[in-house]
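In what follows, a single structure is set out as structure tokens and then discussed.
What you see is the complex with one protein chain gone and the rest in place.
Chain IDs A and B follow the sequence of writing; residue 1 opens each chain.
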């Protein structure tokens, strides 16, 4: 079967800057390559600004506003001049889109730049569906999957239908919804190490829901949630595989799943 | 003049003066369309909502039918045939002698009465709610102390929304409810008393009435 990819996005070869996110950069670069493949399939030119590091959320959520602002300014400067900024994460995407404008609101020089960046920033699946209008995928994944909504994707970025719509285009995928799709998995960035017992109680509920769903694979759009859920499933001795949704959508599932032996 | 009052007002005024909402206008209300009905649809909505709230509802054609409906309700539930009547003509003036089995008394309750029969100011269809208020003809104890509260609602007392109910009360009290024109208490009553405080299990009859029975009369309230 010929590659069922879109020819061209409206307006020709637009440039997308990939905000790879620190977790993907450090722990699971394959997700970054899957995102690049999907964006290129959708007809965009993908670039990876070298000056990117982290979105600054650890500082922002720890009350370190000054460092969060400094990191935000660096990130904005690194990502200006592109048509779109796309992140394989609702959490980092939400930081850029929802929190940078708030963080720099009092700064007359940076506030408009933060807003301009925010307006062009998307979570990966959201971009593929809402902007790129990708209507076919060249991927097969014969599996029963549960999709975990990260809180920031769900509530900050309004991402819920998009990943499910894309998964519907992957051959062989069957979706089993979790009992509580609105419930947090207990990751929460530094929260999970500051309050390990509470975080554990939360992720235990999530893994119980996963077991009850009958899914053999859990997918999500945020690597933080995925590492937390995978870490708990492995500790419990579960055989359920954990992957970033981009890997499945791009047909790049040859690497070991998260937390699995090679 | 208390110093606490001065101190509090000073802090509040300082806060208000720097508040971003100090110029914010009061928003216009949103009144749910659900209750904006007339005629039979209004009655049906009231009935459905009251029953959802675990009240029971009976309909009678005329005011004269109320005593029989009360007697029938008590008999049907195996409840003592004793009732405490609100000294209000909408209830008191009915022909209770037509039900010789019923033992009637009148006035405020001392807590020993098993059932009360009261009028209401309004029945609100939006949520199947009764609006009642305290006063000489409508002692408040009758709404809360007996185990069974039977409320008589006349057709022209049935309204769609809470706002309509307030309009009825304003009209009755001369237009304005400020400066002591409000009755001492006005209660919106929706179903019988309940609690879920024991193991989150919902049970009827916590401290107020265990049963709320509403008799809808398909006639205007009697004028006296």
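In this section, a contact is a pair of C-beta atoms (placed from the backbone, for glycine too) under 8 Å apart; a residue touches a chain by one contact, two chains touch by 3 or more.
Keep in mind that, in the parts below, contacts and distances are computed from a predicted model.
**Student:** Please identify the absent chain by the protein name in its UniProt record; candidates are "MxaA protein", "Amino acid/amide ABC transporter membrane protein 1 (HAAT family)", "NADH-quinone oxidoreductase subunit B" or "LutB/LldF family L-lactate oxidation iron-sulfur protein".
**Tutor:** Not shown, but named in UniProt as "LutB/LldF family L-lactate oxidation iron-sulfur protein".
**Student:** Check the options B:67, B:123 or B:192 and report the residue that touches the missing chain.
**Tutor:** B:192
**Student:** Where does subunit A touch the missing chain, residue by residue?
**Tutor:** With respect to the unshown chain, the touching residues of subunit A are 20, 22, 24-30, 32-33, 48, 50-54, 56, 58-65, 67, 70-71, 74, 78, 102, 151-152, 155-156, 180, 182-184, 186-203, 205, 227-228, 230-232, 234-235, 255-256, 258-262.
**Student:** Please give every residue of subunit B in contact with the chain that is not shown.
**Tutor:** Against the left-out chain, subunit B lists 2, 4-5, 7-9, 11-30, 32-34, 49, 52-53, 107-108, 111, 127-129, 134-136, 139-141, 143-145, 162-163, 166, 177-201, 203, 205-209.
As a working rule, only the chains that are shown with their structure count from here on.
**Student:** Between subunit A and subunit B, what distance separates the C-alpha centroids? Give it in angstrom.
**Tutor:** 54
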